[in-house]
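Just passing along the structure, written as structure tokens.
A single protein chain has been removed from this complex, and every other one stays in its place.
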Amino acid sequence: MLDDELSVSTRERDGVAIIDLVGDVTTFAEEKINTAYAQATGQGARHILLNFRQNDYINSAGIAILIGIVTEVNRNNQKLAVSGLSQHFQKIFRMVGLAQYADIYQDEEEAVRGFAATAA
Amino acid sequence: MTLQMATSNPFIELSVPSELGYEKIARDAVAAFARRLGCDRERVEDLKTALSEACINAIEHGNASVSGLRVDIQCTGMVDRLMVEVRDYGVRRYPGDMPVVGIDLKLQGLAPRRGMGLMMISQLVDEAGFTENTEGGNRFRLVLYFRRS
Partner (left out) sequence: MTDPPSDNGPAERVIELRLPSKLGYEKVAMDTASSLARRMGFVPERIEALRTAIAEAVTNAIEHGNAHDSEMRVLVMLTAREDELVVRVADEGRKQLGQEQTAPTPRIEEALTRQDKGGWGIWLIRELMDEVEFTTAPSGGNQVRMVIHLER
């Protein structure tokens, strides 16, 4: 009853595969996030954006899943960014070192511009 | 004019099933208490994340994911700080002295990806650690000062 509160969907915008993560990112998120990432990668995505929305709750188990994504992104020579995190979770991402491997943007617009700038 | 007598510190006690997911209820309860005591918004967020991690440790490690057990939380407000204690049944002793591992080793597959909870807690609150529990379970205490100088 209290275990699954995340919806994940994938879309494409200006050459960026955007994975929308709406809800809680905890241990129960693993399959959904990995599936969405595999799908985007299968379609040849080079730029991956994890777009967080309404994330009141991200915990260390959720962060462990994201570290797994970073591992895959490095292996597949992709580029990863995140957007939409609250100030608090931006701080947490810096704290655990994720910020070294994924650019942190305030919102989707900024992230898409950021990808375009690095690709140019 | 009467001076307000020093009354005992307000505290709440919360007991939840030892099951992943219930830490979400605990963090909302403790956050409401912290706001009540005047804790500012960002500190409440720090407390919520730290408490979630402490509860998850109690559920997964202290209570070893055994079903039917509980996690007990006591939260006490003091003049300048908030103290939270998280207790489990001590199915497993969990001293939490595992070394802190950086993200690089995790990415290289040289360390498990999990196991960041205690590191996060220690960076988010002012004091955190296991304390003596004569009743046998693990007892984890965290302290959050309302304003840091």
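Per-chain residue numbering starts at 1, and chain names A and B are given in the order in which the chains are listed.
Quick note on the criterion: a contact is a pair of C-beta atoms (placed from the backbone, for glycine too) under 8 Å apart; a residue touches a chain by one contact, two chains touch by 3 or more.
As the structure is a computational prediction, the values presented were derived from the model and not from experiment.
Participant: Give me the chain B residues in contact with the hidden chain, please.
Facilitator: Here the touching residues of chain B are 7-8, 10-17, 19, 21-22, 24-25, 28-29, 31-33, 35-36.
In the analysis below, only the chains that are shown with their structure count from here on.
Participant: Could you work out how far the Cα centre of chain A sits from that of chain B, in whole Å?
Facilitator: Computed value for the inter-centroid distance: 27 Å.
Participant: Report the residues of chain A in contact with chain B in the complex, numbered from low to high.
Facilitator: Those residues of chain A that touch chain B are 1-3, 24, 26-28, 57, 59-61, 63-65, 67-68, 70-71, 74, 86-88, 92, 95-98, 100-101.
Participant: What residues on chain B touch chain A, complex-wise?
Facilitator: 19-25, 27, 42, 45-46, 49, 52-53, 56, 102-104, 106-107, 109, 113-117, 119-120, 123
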